[in-house]
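Just passing along the structure, written as C-alpha cells.
Missing here is one protein chain; the remaining ones are kept as they sit in the complex.
Order as written gives the chain letters A, B and C; numbering starts at 1 within each chain.
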C-alpha cells in the first residue's frame, strides 16, 4: 500500500513546474498520502534535502515560473552507486513512490532508479524543448512559445520600421518544435530546423524575392540545433546583399509566468500522476495525447524521439509567402 | 471547379480571427484561388461590401486582436429573403465557396445558406465561449483564458494583501468552460458553472473553513450563465460574514494579442478549410479534436452542445483545497 | 540616536509597495540600523505582529504586486487610545522611527502618532489614486496606468471590430488622475473626471459626430468619482441612439507586477526615507517632485489636494479629435 510519496524537479526548469508540484501535493493529500518534496533534484536527494509538503506549502506558487523545489544537475546520480544511495535514502524515509518532473535526462535517472534498484517512479514531462516521445506537449512549451512570439512581435516593430532583416536563434536542443511553431505563430519569413535540412542559398533567394516584392520585414528563425546562427547570418548577408542582425533569445525563453495552458496541463498531469501511482502504474510517464491523459512506459519514452510533423513545416512555408 | 472564395467573420470577435483570415487567404493563393474578403459579416455581404485580398493585405495582422474584416450582427440575414439575397450576391460575384469564421450563430447562418440556397460554405469555430460541438478548442479561447488568469493574478495580489474575498464574473454565455478552466489555471477557491449546479450554502461553508484554516485569499469565479454574480456575492457575504467584492471582467476578455496557441490553431484551421473546400468538403466545420484536424457536418455541430468534463470540475475542487 | 526602525504598509495595496519595503530594509541595514516589519498595518501593530527583517527577507519580492507585510484597515487605531497603545508598543519594542507606506488615511494615522504621542514617523506615498499633495507620482500609479491602458487596448479590439461604443469605469476615488492620464495614453474619445464637470448632452453630441465621421470606435472613460457609470451610459445611449456597453475595471487595477517606474520610484523613496530619518526629518512625507526627492511636512500633505492640471484635460480633448 502506498502511504508516502516524494516529488522532485530535475534538469532545466520550465514554466508550469510549480503547478505540477502543487497538483501532486494536493491530489496526494486528497488521497490521504503523505507528501515530501526533494530539494534541488537528484543531487538534493543524495544530500537528503527532504522537506514535508502540505496544502499550504504549495499555495500561491502556480503563477510563478521556475521551481519552488529548485533543480540541479547531478554527476553522482549518473553512477550506479549514486542511484543505489538515492534508493536507500528514499526507502529509509519510508517513501513509496518518487514523482519526477523534468525532461529526458530526468526520466533516464528515474528509469535507473526503477531498473537498477526496483524503486517505483512516475514521471511528468517538463521541458520547453518538447522533444519527448509519448506526449503532444510538455509542461512549459506553451509559455515558451508565447515568450518567443512576444520577442518576435517586438523585433518586427523595428524590422518593419527600418525594412531590416533579422535572424533569431530559438532554443530546443536537437528539436525544432519551439522554432517551428513559434515561426508559424510569429508569422516569420523562414524557419530553419534540424529535422528538415535546407539549402541556405535557396532560402536566401526566397528571402530576397520577398523583399523585392515589398515585404516590410524579413525575419528568420533558427532552431539552436540547426547550425550556428552567426554563420547562417553571415552566409545570408553575403548572398542577399543586406545586413542580417542576429538575436539569440537565450535563457529568457525558460522563465516567465506560466500560461493558462501550462498551468492546466501541469495540473492535469500532476493530479493524474497521483491517480496512476495509486493504481501501481509506476515506471511510466504521464503524457497528454490529443486531449487525453495517457501513461507510457518510461523505457518506451526514452527509446524514441518526438517527430516534428512535416505538415507543420509545410504550413509554415505556405503562410510565410 | 473552385476558382474564387470569399471569407467573412461574424458574431462576437475573438482573438485569432486575423490569423485565420490570413491562413485562408495565403493558402487560397497558394492553390491559385482568387480570394475576396467580406466586410462586416453577413450584414456587409448583404450590402456588397466585398474587397479583393492578396498576400500583402493580410501581412502584419496576425498579432492583432479583433478582426480586420470587422464583424456585425445582421437581422436581415436571419430571414429567408436575406439568405436568398446573400446567395445571389455571392453568385453574381463568382464566389464558389464562402468561408465563415465565427460562433454558433454564424454557423447557423452558413447552414441556412447551404440548406436554403445550396450555396457551398465551410466554417471555422471562433468564440471565446468554447461552446461548439465538434472541436476541443475554438479560436480565441486560449487567449481569453490567459486574459482571465492575468486578471485573477492581479486580484490575488490585493486579496492576499488584505485577506479579502473576491467574486469574479467570467464570460461564456451558457457554457462554463472559460470559467472552469481559468479557475483551474488561476488557482481559485471555487468555480460556479451552469453545468454543475451547487448549493450556495455549502460553497459558503467551504470557503469559510478555508479562510479559518488560514488561506490568504478567497476567490470565487462565476460563469456568466450560472446566475447573477451580485446576488451570489450578497448571499455569500451574509453566510460567511465578511465582504465579498464583485468584479465583472466584461469585454476585455474578448480582445488582446492572440496567444501562440490561438495563432497556431487559427492558422491550422484556416489552412485546412481551404484544403477541404478544394476537396468539396463543404457545409462542414473544421475542428481540432485531440491534436488532429477534423471536419464535422455543420448540421451535426449545431445539433449538439459541447459538454464540460466532470473530471475537470473535480480536478478544480481537488486542487482548490 | 536612531538604532531601530519599523516599517508597515497600510490602507489599499498598490504595486511597488514591496520594492519600497525592500529599499527601507536594505538601506536601513546599510546604515547599521535594525529593521523590523509590522504585519497587517496599524491593526497588526496594535496586535504586536512584529517580525525582524534582514537582507534576505526582502529578496525576490520587488517583482510582486501587493505587499509582503500585508495591510488592513483598523478602527481601533482611529481612536486616541488606539494611537496611544500603538506608540507604547513601538516604544516597548525599542523602535525609534516608524516608516509608513500608504495613502492619505495611512498618513493621517502617522500624523496622529506624531502629534498625539510625539512618536517619530516618516511616510511614503503609495496609492493608485495619485491624490496626494506633495508628490507628482505615488507608488503604484504607473502600474495602474499600464493596467488600464492594457484593458482599453483589449476593449478597442472589440470596439473596432464591431464599431461599438464602450464606457469604462476607472478607479481613483475623488481624483480623476488615473482616468485622465490613461485616457490620454489609451487614446479614448472622452474622459469624464470629477475635477472638470461636463454637460453629458454636449459629450453625447461630440461622440455622435465622431462616429458619423467614421471613427472606428467610441470609448469613454469615467473616473469613479465622476458619477454612476451605468447612469451615464444609459443617458448617452438614449441621446446617441446606440448601445453603450459598460465595463467596470475594478480591483484588477490595484494588482500586477510593478512596472519599472514603480519599482524605481519605490526604491528611491524607500531609500530616501531612511536617509531622511537619520537626519531627524521625521513627520514628513518623502515625495518625488519633478525628478527630485523632496520632503514635505505631513500636516501640509494632508491639508491640501493634488490638483489635476487643466492643460492635461485640454490635451486629452485635442488628441481625441
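The rule is simple: a contact is a pair of C-beta atoms (placed from the backbone, for glycine too) under 8 Å apart; a residue touches a chain by one contact, two chains touch by 3 or more.
Just so it is clear, the structure is predicted and the values come from calculations on it, not from any experiment.
Q: As a test of the contact rule: which chains in view would the missing one touch?
A: Touch partners of the hidden chain, whole complex considered, are A, C.
Q: Would you mind spotting which of C:57, C:93, C:174 or C:216 touches the chain that isn't drawn?
A: The single option touching the absent chain is C:216.
Q: Since one chain has been left out of the picture, which residues of subunit A touch it in the full complex?
A: The list for subunit A reads 9, 12-13, 15, 17, 64-67, 70-72, 147, 151, 153-158, 160-163, 166, 245-256.
Q: In the whole complex, what residues of subunit C lie against the chain that is missing from view?
A: Touching the missing chain: residues 22-23, 26-27, 29-30, 55-56, 59-60, 62-63, 136, 142, 145-146, 148-149, 153, 156, 160, 181-182, 184-187, 214-216, 257, 259-261, 263-264, 267-268, 271, 289-292, 315, 318-319, 321.
Operating definition for what follows: only the chains that are shown with their structure count from here on.
Q: Which chains does subunit A share as contact partners with subunit B?
A: A chain counts here if it touches both subunit A and subunit B, and no chain qualifies.
Q: Just how far, in Å, is the C-alpha centre of subunit B from the one of subunit A?
A: 28
Q: In angstrom, rounded to a whole number, how far apart do the mean CA points of subunit A and subunit C lie?
A: A distance of 39 Å separates the two centres.
Q: Express in whole angstrom the distance between the two chain centres, defined as the mean CA positions of subunit B and subunit C.
A: 35
Q: Residues touching two or more other chains, restricted to subunit A: which are they?
A: Answer for subunit A, listing residues that touch two or more other chains: there are none.
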